[in-house]
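All protein chains but one are shown at their positions in the complex.
Our next item is subunit A:
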Amino acid sequence: MARITLEGLAHSYLPAPRGPEDFALKQLDHVWEDGGAYALLGPSGCGKTTLLNIISGLIRPTRGEIRFDGQDVTDLPPEQRNIAQVFQFPVIYDTMTVYENLAFPLCNRRMAPRAVDARVREIAEMLDLGSELRRKARNLTADAKQKISLGRGLVRADVAAILFDEPLTVIDPHLKWLLRSQLKHLHRRFDFTMIYVTHDQTEALTFADKVVVMYEGEVVQVGTPDELFERPAHTFVGYFIGSPGMNILPAEISGDRARIEGHELPLGAAYGRLPAGARVEIGIRPEFLSLARAGEAAGAAVPATIRAVEDVGRYRIARTRIGEHEVAVVAPEDGEIPSDGACVVFDPQRINVYADGHRVQEGG
């Protein structure tokens, strides 16, 4: 296990990158703590896989350096980095048995057969593959194959980190859950550093202690699932996490007051001067909004028209419109939804303020 430090990392697939738009991965500094379970979350093409391949050594970054426990490994090839990587599609050696598959990385490193045997059996036990050791790997199911590719990484003693690149893509839905909880269990028991790439927020939020959200080659926020939900550092995070995503409304801010569409709202805190010329918005989760009849509403209410109501089971989502902006509101299953003359009630404590997409600190 190791603490992985990325410093000034950037990568471009072009031989001579010029502007920032040439970079698949923009300037990045980050520390993956030893034993942490991280999810790398972002839409397709945001640079997640590039970052993962840089850590495993399949790609050499254009700039910056990577350190495992302080040792610079930027120039080391993947086989010298003690990294396990599980790919989107199960990679197994077709002609070999499960046992031979697991032993392969050790045999390549010329380990003594007796030691190989002990290690393979230990790992097979850990992954519940013990009874399958003699079988040909290609006859197994997709989830067992993914476990083999994971096992090939784990079998090497002292794995620095395990990297997962959307490993559940080809797994049946009911097995996904099973495999994911098995991964979590492994993490708790053995304290592996795990980095899990996915574009599925449920997968990321249930798997990880810390979620790293990427957007257009940049890390926009690193935080616990709670932090991502309550204090999204970037409007993209607010929009990408949660279902439906955060409501974003253009606003003018002065002190602890916000003006949207001619209505004044109180804020949970006072804000200082915002950068001149910046695009100022407020963001609030649909969960922290409620509906009320005009006139009956107390506090921060703004009149709105209700366009549609979707019933999603335990609650309903009201699609409303304030001025020309769409606003989603989560309403309880049994609550009354006023048909006209409705207002949307804001919870001032839950409003976040954004300038040019980035969250503004209170007071400052």
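One rule holds in what follows: a residue touches a chain if its C-beta (ideal position, glycine included) is under 8 Å from a C-beta of that chain, and two chains touch if they have at least 3 such contacts; residues count from 1.
Rule of thumb we're sticking to: contacts and distances are computed from a predicted model.
Trainee: Absent chain per UniProt: "Carbohydrate ABC transporter membrane protein 1, CUT1 family", "Transmembrane protein", "Transport permease protein" or "5-methyltetrahydrofolate--homocysteine methyltransferase"?
Mentor: Result for the unshown chain: "Carbohydrate ABC transporter membrane protein 1, CUT1 family".
Trainee: Write down which of A:105, A:217, A:242 or A:286 is the residue touching the left-out chain.
Mentor: A:105
Trainee: Using the touch definition from the top, which of A:11, A:152, A:180 or A:285 touches the missing chain?
Mentor: Going through A:11, A:152, A:180 or A:285 one by one, A:152 is the residue touching the chain not shown.
Trainee: Given that one chain is not shown, which residue among A:10, A:126, A:140 or A:195 touches it?
Mentor: Once the missing chain is taken into account, the touching residue is A:140.
Trainee: Since one chain has been left out of the picture, which residues of subunit A touch it in the full complex?
Mentor: Residue positions of subunit A that touch the missing chain: 53, 56-58, 77-79, 83-85, 87-89, 91, 93-97, 104-105, 108-109, 134-136, 138-142, 145, 149, 152-153.
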